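Remarks on the structure that follows.
With one protein chain held back, the other chains of the complex are shown just where they sit.
== chain A ==
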Amino acid sequence: MSRPGSSPDEKGVSQNGDPGGHRPVFTNTLNAAVSPETRLLSAFARDTQARKVDLAGREYYSEEGRPFELRLVGKIKQQLSTDPTLHPEYPSSLGLREFTRKATEVALGKHSRAIVENRVLGVQTPGFTAAVRLGAELLRCWYDPSACWCGPVYLSSPCDDSLTGIFQAAGIQEIREYYYWDDKQRGICLERLLEDLESAPEHSVVVLSASAHYPTGADLSQSQWAVITRLITRRRLFPFLLLPTQALCCGDMERDAWPVQHCASLGMELLCAQSFSHCFGLYGEAVGHLLCVLKQNSVLLPVRSQADKIVRSLWARPSVGGAHVVTTVLSNSAHLVEWQGEVKHIVERCMLIRAILREKMRLLGTPGRWDHLTQQGGLFCCTGLNGEQVEFLSNRRRVYLLPGGCLNVSAINCRNLDYIAESIHLALTSSL
């Protein structure tokens, strides 16, 4: 855990002559440095301009500009609220069994060899961050105990800015980057990515996005995955896959999970953090899952018992509400069809927005390449704007992007599209 420097007057042991009680106990507590994302959000919140546009949000926004609740989910919540068989029992620390079963199946495919051979552990977690945290704790405590492993963990450049903090909070200090997004190419530079992983020490953990990479939206192709998995196997690296928005990238559960299934089919050991918040519109419900694919069935029970122990001192057990909804949908073929329909609608809208935005850029004659907008999938895309240009957008045009120039495609709608396109154009053409 990184410690801020402490100066002589920050040491807290002085005896203050305060007769009424203690001197404030937490005088040394520094005001936490605000993350760029938070700064952005508060700037947006303080912005009183009617025209402001927030393209940095994490949720899927409907055309009306609100986080989207799936109709089916609303119906099921109603049903569940009147279900007399649902008891307010403590769930197991590893979560609802039916949920973990379904979550495992959607990631690996029902007939996955790993499932059949009973060497898969599934743990329900209160959200995606919690899944990553649990995976990190498992690795820190138990990955290669004989070698006293303590890192490094490789994250893509760029990546979700909370990932570093999560691994460090779990006690893994050494976090490194591997090259991923190339601004010039407006896409992944595989060559440099492979170079970085090639030089990673054996037993490094590599965090890879399975689909809908956040924040760039740029995903590895199947042939690129084949090359990477060969390298991972050869260099004895450990894959930790991220699957936060399954089905929202290609509109297809299986296609979005292909990398997970590919690694498993090669007999690899892996962790995969999943979230059902996005694809079910259950943001507030914290529905996450950590998948552990192990090489042997014999280690399943020990690993599960250790996962259980870790969970018990973190959050004890997950919350069940959202998990019930997801399980209900995934276990019923009629619901499944209805849900897939709604998801398809979300995906098609995102693809349409990408296409329209790209077309606008072309019509405006905006400099730079915009093909990548339609080559990518999912909620996020990287515009390639630099820091200055991103600031221009927020300061002068009240259009808020993520600090790295990435934006949430779903937040664009027919009311703000022109303004946004114009703004990006200005950012790139005004002399700054």
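In this text, a residue touches a chain if its C-beta (ideal position, glycine included) is under 8 Å from a C-beta of that chain, and two chains touch if they have at least 3 such contacts; residues count from 1.
We adopt the following convention: contacts and distances are computed from a predicted model.
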item: Protein name, per the UniProt record, of whichever chain is missing from view ("Gap junction protein", "Exocyst subunit Exo70 family protein", "Aspartate aminotransferase" or "Regulator of G-protein signaling 9-like"); value: "Aspartate aminotransferase"
item: Residue among A:44, A:283 or A:392 that touches the chain left out of view; value: A:283
item: Omitted-chain contact residue, chosen from A:166, A:279 or A:401; value: A:166
item: Residue in contact with the excluded chain [from A:47, A:183, A:252 or A:269]; value: A:269
item: Touch criterion as defined above, residue of A:227, A:299 or A:426 at the omitted chain; value: A:299
item: Listed residues A:127, A:158, A:187 or A:251, member touching the removed chain; value: A:127
item: Chain not shown, touching residues in chain A; value: 1, 3-4, 6, 10-13, 20-32, 58-59, 66-69, 77-78, 81-82, 87-91, 125-130, 133, 142-146, 162, 165-166, 168-169, 203, 238, 269, 277, 281-286, 294-296, 298-299, 301-303, 305-306, 308-310, 312-322
